[in-house]
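Yeah, one chain of the complex is gone here, protein chain that is, but the others are all in their spots.
Here is subunit A:
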Amino acid sequence: MAGIDLQFALEQVPKILQGVPYTLLVTIVAMIVGLVIGTILAFFRIYRVPVLHQLTVLFVSFFRGTPLIVQLFVFFYGLPMLILSLNDTFQWGLNPDIMSPLVIALIAYSINSASYLTEVVRSAIQSVDKGQLEAAKAVGMTTFQGMYRIILPQAFVTALPNLGNHFIMLIKASALAFTIGIMDVLGISRVIANDGYRFLETYLVAALIYWLLSIIFEIILARIEKRARTFEGRASNTA
């Protein structure tokens, strides 16, 4: 069983590509849900909401200070237990099986992602000049309107590079989902590799797919960033 069998490697490409939708599903859901939760938590921190502010700090520290794979296992074994105990306390009839590995992975990645994005959103909002909000209020907007119409759009542009990095990081992090049984790119590769003892070829194909995915999204993100930037430039030039 020595040597590299290129033929074999090529044959595996279509099979392994079938994992890409799962990889992207986990990545995109984690990004969107993480961004929503992260933005809410960022406001807790910016406005120093008592209790919630401290809890957010604790939450961010925990999820950034522990390995993602440990968090996955905590959720994997913890979520069904949570449902059982909810059933016990409230006499609900929830089926713990609703926590399929995919649902658990989506929850775990979203919460992990939220902890990182909290800091990204917070620093982006704080980078917008305070005078902007004051000006919005001066023309009669409420704080919420000012945030929504003036501050957040500007903060979004500032946050874009970090959001892009985080997205690429999520693509790579999603590879860990195979440990709880998700058949993503790595999950399928592992099955194929263990089946035929063709480790080098299969993992090489998997690595190339991840590499390509990262490069494609890097290009897309660079375009989005550029578009956001030109808009910013024009606005400041006319002012």
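In this section, a residue touches a chain if its C-beta (ideal position, glycine included) is under 8 Å from a C-beta of that chain, and two chains touch if they have at least 3 such contacts; residues count from 1.
Throughout what follows, contacts and distances are computed from a predicted model.
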{"item": "Chain not displayed: protein name in its UniProt record (\"Heme exporter protein C\", \"Reductase\", \"Substrate-binding domain-containing protein\" or \"Amino acid ABC transporter membrane protein 1, PAAT family\")", "value": "\"Amino acid ABC transporter membrane protein 1, PAAT family\""}
{"item": "Of A:87, A:126 or A:179, the residue in touch with the unshown chain", "value": "A:179"}
{"item": "Candidate in contact with the missing chain, chosen from A:69, A:83, A:133 or A:157", "value": "A:69"}
{"item": "Touch criterion as defined above, residue of A:81, A:103 or A:138 at the omitted chain", "value": "A:81"}
{"item": "Subunit A, residues in touch with the chain not shown (by the definition above)", "value": "1-4, 61-62, 64-71, 73-74, 77-78, 81, 168, 172-176, 179, 186, 189-190, 193, 199-200, 203-204, 206-207, 210-211, 214-215, 218"}
